[in-house]
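First the structure, in the form of structure tokens, and then the observations on it.
With one protein chain withheld, the remaining protein chains of the complex are depicted in position.
Naming follows writing order (A and B), and every chain is counted from residue 1.
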Amino acid sequence: MELKLLSTSDIAVFVDGLLKAGKVVVAPVLKQSGKVFFKPVQSFAEVATDYIQTAFSAKEVVFPKVEELFTYQHNEDGSLDIKDQLDRIPETVVWGLRPCDAAGFDYLNQFFLKENPDVYFKARYDKTTLVTVSCSKCDESCFCTSVDSHPGDTKGSDILLTAMDGKCYVEVITDNGLALINSAKELFTSTDTLSKEAFLAKPATHFSMDEIKDKIQYAYASAEWKHASMGCYSCGACAFACPTCTCFDIQDEGTQDHGKRVRCWDACGMSQFTKHASGHNPRNTQTERRRQRLMHKFKYSVENLGVVSCVGCGRCIRVCPSHLNIFENILSVMN
Amino acid sequence: MQDKAAELLKNGTVNLLIGFSEDLGKRPVPCFIETAEEANILVFNQECKNNLSVYLHKKEVKDAVKIGLVSNIATLRSVMQLLSENQLWSLTITYLTVNTAGALVVLSSAEELEAYVQANFPTCRAEDKEMLDKLNAMTRAERWAYWKDQLSECVKCYACRAVCPMCYCTVCTTECNQPQWIKTSAETSGNFEYHTMRAMHLGGRCINCGECGRICPAGIPVHLLTAQMNLEIEQEFGGKTGWSLKSEYAMNSFKPGDKENFIK
Partner (left out) sequence: MDTNQYIPYQVRIADIIDEAPLVRTYRLEFTDPTANFTFKAGQFAEYGVFGEGESTFCIASSPTREGYLECTFRSSGRVTKALANCEINDIIGLRGPFGKAFPIEEWYGKDIVFITGGIGLPPLRCVIWNVLDQREKFGKVSIYYGARTVADLVYKEELDNWKKRDDVDLFLTVDPGGETKDWKDNVGFVPTIIEQNLPSSTNAIAIVAGPPILIKMSMPILAKCGFANDKIFTTLENRMKCGVGKCGHCTVGKTYVCKDGPVFTYEEVLQMPQEY
């Protein structure tokens, strides 16, 4: 890991330089609605800087909301031409992630690649460099410190910037990050002392991972689930905003002669998610569906991958039309 | 309101009360209480915008039969529309609202509800009127570009459908795959299909609570689509949504005097 300094006024120079070099830069942009989204930008001037969290995560860069798996075209002899577009993915830099988002990419990496590697995810992830900015502010929906992270965490990032007065610490964590820095070496100076604590936000801690480890096994049978899910509208807002939700649907679009097969985001909270063709639905009530979501995040991913799949970003709480609170719910079903 | 809620729960008039409480961020959020002791968590103010009537379709609420519903005027209009569509026949509902003078009003029957709604019927919200005027002043090409830009952001989370009290179909058109009327993937043309279909299905039924647009996680003002649809239906065929216990649904009724100005 290398430590450098970058003056705040040079950030724009750095990012504009990346754009000039032909990279796609995806960064937070303020839209007319007042919400901030990760979008491709053409200059640093478009990048939003004064906000706590984006509405949706940046997972679209590696797991798009609609992804073409292949196109198919019937030939005269009845056979088909099947083609994918895996070789057309551009070099992308995601700028302005929060440490919770970067931890989310780390989870996605494990989920998609550890077993049965997903070639679509890999093709995009291999071409993506993640530049994270530490959080100096937080709100009451943030709870990264409850899930083994914090506003200055480097997990999952290639580069982590922490803003001070007039300059930033630049922690260069991976070779990918180093390659990016080296493309504009002259902007960076070296340093060997890192003292970022004073510039980091202090979100409230609601529980610890030890508490989860101890008590989550009792949560499934809790009588509190009904209460925890009464307000749930059964939409997909939380799952789609979440940096670690990965469920998807596969659909054919076109005719039997030619068309494409795509995968698109899906959500376990939606009522038809588990419904069989026979009409039987194993998770027939919203209580069962909300229980599935939370148990998956805090128990099943631990059992399958060794990590909790919630990063404490709080987006689910903010986008939910009834602001259902994931950490309050988890506490109530564990106790 | 807290006292009244406690009273209704205690004396058994209500088994389940749906209202608002405050979350950690001091935002009013829907809450569901079943005992008088819980009534002290209730709040009510201008920020209480969720249209709680949508929960009346929920199985757990239907099972409770005797419901208390904390309502703003939009919620009351929604209930009127649902009553006129015969969707609430299994429930006995007591409504708690606050009038413009700040006083608690308790409505215990459909007739009382109708009288109150008609006496306090709201006009179109100023900010919505402003946006609709702006859109209607655009050329077709400009308006198309506006909605294309907006709807490219849609992720098909269906939060708009989920919070709408009028979207109560047990199997939505989007969930039908024989045939697949509306694509499931969230790319722009499929998003157009979904939102225009929804506006059609809500034409003459939407009461313009504006919740769909307010809660959209992508920040798209989808409520303007249904608002415009309803304005046009009102202009062409008369009738107000959420006004009367008797339904005069424009899209399934015919009168010999109906204008046909749209056929050009």
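Throughout what follows, a residue touches a chain if its C-beta (ideal position, glycine included) is under 8 Å from a C-beta of that chain, and two chains touch if they have at least 3 such contacts.
Model, not experiment: these values are computed from the prediction.
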Original post:
Just one of A:136, A:246 or A:332 touches the chain that is missing; which is it?
Top reply: A:246
Original post:
Which of A:46, A:84, A:140 or A:328 sits in contact with the chain that's absent?
Top reply: A:84
Original post:
For the full complex, which residue in A:38, A:143 or A:273 touches the chain that was left out?
Top reply: A:273
**OP:** Would you write out the residues of chain A that touch the absent chain, in ascending order?
**Re:** 69-70, 72, 74, 78-80, 82, 84, 86, 111-112, 115-120, 122, 220, 246-252, 254-257, 259, 261, 263, 266, 268, 273-278, 282-283, 288, 292, 295-296, 299-300, 303-304
Original post:
List the chain B residues touching the unshown chain?
Top reply: 177-180
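We adopt the following convention: only the chains that are shown with their structure count from here on.
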**OP:** Mind checking the centre-to-centre distance between chain A and chain B? Centres are C-alpha means, answer in whole Å.
**Re:** 32
Original post:
Across the complex, what residues on chain B touch chain A?
Top reply: 23-25, 27, 29-32, 50, 54-55, 58-60, 153, 155-159, 161-163, 175, 180, 183-187, 211, 215, 217-221
Subject >> Residues of chain A defined as touching chain B within the complex >> reply: 31-35, 37, 55-56, 65-66, 139-141, 226-227, 230-231, 233-237, 239-241, 249, 251, 253, 262, 264-267, 270, 272, 285-287, 319, 321-325, 328
